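Take a look at the structure set out below.
Note that one protein chain of the assembly has been removed; the remaining protein chains are unaltered in position.
Coming up: subunit A.
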């Protein structure tokens, strides 16, 4: 097969970087409506980059898409082992889709470990592209293959494409002044080129990307582009790949507008920057690096020209402490973390509750308890966010449902924090954080106005007629206290964590006052204005409601669609606001005979709704570090409907 690869020197000389490549038309082209591809390899094989590039190509082509990166917590786990396998799954379609897909149609396995770790998810009939160069006796026995799975018949029923990816890549790069090891590193780009050919992806973006990524090492840039083109040409010329596929742009899936692909963490970062602009307050992030939240710290650190201050603190406690200090000074203050960091920040969140200052606490949930599964997803911090503090310390909690929704959720969190002068929890998770999907870019003038009024002067008249400032005299509607920032003359005041006298804010140990203040802080949160919960019940005849929150939106909606296609009646509702709940939630739950709550925990939302509304909500739970699969959810929901 190597002979079929054209010389890289010719490619490098004759084509311009960034030019679109098109199949010559000699092979069959089939139109399909959607496809799920999984790239899998060693954590050092560059699978995440390969997946990211394929995603960018797909996004720029206009397909709807959804991605699922999946990688180990170790930066470079031992090569060739099962724990070291890193994968990236991409689902793209000519129509509106909701999840990264249950089962890949195509698996690219860069080594035996990648094959072994992923084959169980791949249904018979799927295409499997394997890098045969890595299927050595040693590599196979390392992962427990007694004989080659490529030869022992265990892959019967799959459409296996054995490709010596490493050899072909090295061969394609022989005219470059690179060591064999260096040349081998480009094999992911060869694979990307091959898949780009198979699915008619736009290629010019990847070539431009490689040229700019390696701008300081032109030889490496040229080698990667050459490997990418060699992979593409390989598909075009080799007989093993007889068919290529077209997935048309998802024109009708999207309302008109300008779109881009976006991951949850980037969308959340943009939401914070936008909230700061719309509130006309400087953004201050106090944070300590933690997976999978660090990307928000990285992203916000790039936008200092928006007046964004990012402070990488000495620990989680200092991260939120600095944010709270900045909030006292009048910034829109944020801290970002994951579950273990929330545990450390709890005392400061309590202080923010007591001082009634706006503060965003962004928790990108991961598998727990303790260190748990740092790179895997879970929704098990809901009760921690709700109750994980000493004393009665209510905090609003909201959760995004998709990667793009992280933008709107950040804006909504800012609104609640600023209007009600309270810390607000945002519960994203690892799946939303690193997964991506198309996002309709909002017009800036569509964004909500989040401006606030700082206290400017006295707000209370004493019996003797003198005008004073009372830091705990509340707005009668929102129960929010005034936000008087240092530098405002005449409003000097002291606040802290000790119980305060209603109104004056002075230290008070009075029993009746404490009782009043505890109830008032609770009432302030309970009365937050949140939109009613919308219920999707197209026939109006369902007796089963599926209630979800957060990142399960995609899989639940996909499962509901399957059931409805099969003629079932089921209603769906998805919560963004978890504290307070939408005020119509009790009424909604009361309308259905059966309520099913799927969660990536052991039933935390179910516990809350059972306690609050006395409904017999059934939990359907999964805590394997991965999002639900639509098929499995559909089966569970069907059982509920029938049960």
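Here, a residue touches a chain if its C-beta (ideal position, glycine included) is under 8 Å from a C-beta of that chain, and two chains touch if they have at least 3 such contacts; residues count from 1.
Throughout what follows, contacts and distances are computed from a predicted model.
The listed options are "Aldehyde dehydrogenase", "Acyl dehydratase", "2-oxoglutarate ferredoxin oxidoreductase subunit beta" or "ABC transporter permease", and the UniProt record of the chain not shown names that protein "2-oxoglutarate ferredoxin oxidoreductase subunit beta". Across A:221, A:273 or A:545, the residue that sits in touch with the chain not pictured is A:273.
Summary of contacts with the chain left out: across A:68, A:413 or A:491, the touching residue is A:491.
Only one of A:32, A:147, A:215 or A:251 touches the chain withheld from this view, namely A:251. The residue from A:292, A:321 or A:598 that touches the chain not shown here is A:321. Remark: the residues of subunit A touching the chain excluded from display are 56, 59-62, 205, 251, 254-261, 270, 273-274, 277, 282, 284, 286, 303-309, 311, 313-315, 317-318, 321-331, 333, 347-348, 350-351, 355, 441-444, 447, 486-498, 506-507.
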